[in-house]
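Take this structure, written in structure tokens, and hold onto it; I'll ask about it next.
A protein chain is absent from this complex, but the other protein chains hold their places.
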Amino acid sequence: MSALPLNLDRLLEVQQFVYREARLQDEHDYDGWEALWADDATYWVPANGDAIDPTREMSIIFDNRSRIATRVKQLKTGKRHAQAPPSRTRRVVSNVELLADDGEELLVGANFAVYESRERGLTVWAGRSTYRLRPTGDGLLMAYKKVELVDNDRAIYTLAFLI
Amino acid sequence: MDVGEVVSEFAAVALSIDHDGNGPRLRIEDLKTGHVGYLDALELETLAWLPEGALHPLLDPSLHRWRKPAAGGGTH
Partner (left out) sequence: MSTVDATIGWDRLIEHDRVHGSLYTDPAVYEAELERIWYRTWVFVGHVSEVPEPNDYVVKSIGPQPVIMSRDKQGEIHLLLNRCTHRANLVCDAARGNSSAFRCPYHGWTFSNTGRLLGYPFNSGYDGREAKRELGLGRVPRVEIYRGFVFGSFADDGPTLLEHLGDAREALDRLVALSPSGELDLSAGWLQHKVKANWKMLVENETDGYHPQFVHSSIFSVAKSGIGDLYGEESTALSRDLGNGHTENDLRPEFRRIDQPLGWFGTTPDRVPGYVAQLEAANGAEKARELMIDGSPHVMLFPNLFIAEIQLFVIQPLAVDETVQHVTAVQYKGSPDMNRRMLQQTIGSVGPAGFLLADDSEMYERNQRGVHARSPEWVVLKRGTHRERLDENGHVVGDATDEVPQRAIWKHYRSLMEAGS
């Protein structure tokens, strides 16, 4: 994919959005995180490779907007045992790149590393996120987020914090 | 995915890549009879390295097609 003409304002806006999402996730601000999503959003964490068909094959997460809301509600009950107490997490998001801009949505890629501490010990999660961000009067909204874990074809531990 | 047809005055086969299995295979259809066979990547690589004459035993018409069924039904 060739580089877009550099639009610094746009790139900074995108970077700030991605960093804000990371902070809301790390600090378990579930309402704040949910508010980042558009009404028709898709949140997808594939398994067994990055190029599967989620309508025919198993994914780790394949949420429409209503299921994102259920995920958040479950976390907020305080009885989601896999996140009660919540994992302590901090993540580094890097290589933020504006890949395409069709006038309606921005295609954005970024790499991440998450350090998760639970009673089990420290677990490292790494991968690449691809976003479709939609500019609105109230700023950017996530219409689509795909999280490609580097180890999504292997056995992984419980992943109940927000990735 | 259709690869194409290979035709001579003696035989005519249509080649395509078949994806019905857990990995791709070359599908070979004998256009005269409709009979279909498959070759996987390791078999095809082996064919690419066949020494001169190695196929001659397989080209014997009575090896597996035009022959009486052997006792017990096996061909080898």
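By written order: A and B. Residues from 1 in each chain.
Rule of thumb we're sticking to: a contact is a pair of C-beta atoms (placed from the backbone, for glycine too) under 8 Å apart; a residue touches a chain by one contact, two chains touch by 3 or more.
It should be emphasised that the depicted structure is a prediction, and the values quoted were computed from it without experimental measurement.
**Q** Sort through A:18, A:41 or A:61 and give me the one touching the missing partner chain.
**A** A:61
**Q** What residues on subunit A make contact with the chain left out of this view?
**A** Missing-chain contacts on subunit A: residues 45, 47-48, 52, 54-63, 67, 70-71, 73-74, 77-82, 119-120, 153-160, 163.
**Q** Can you list, in ascending order, the subunit B residues touching the missing chain?
**A** 20-25, 38, 40-43
Keep this in mind: only the chains that are shown with their structure count from here on.
**Q** Measuring centre to centre with CA averages, how many angstrom lie between subunit A and subunit B?
**A** Roughly 49 Å separates the two chain centres.
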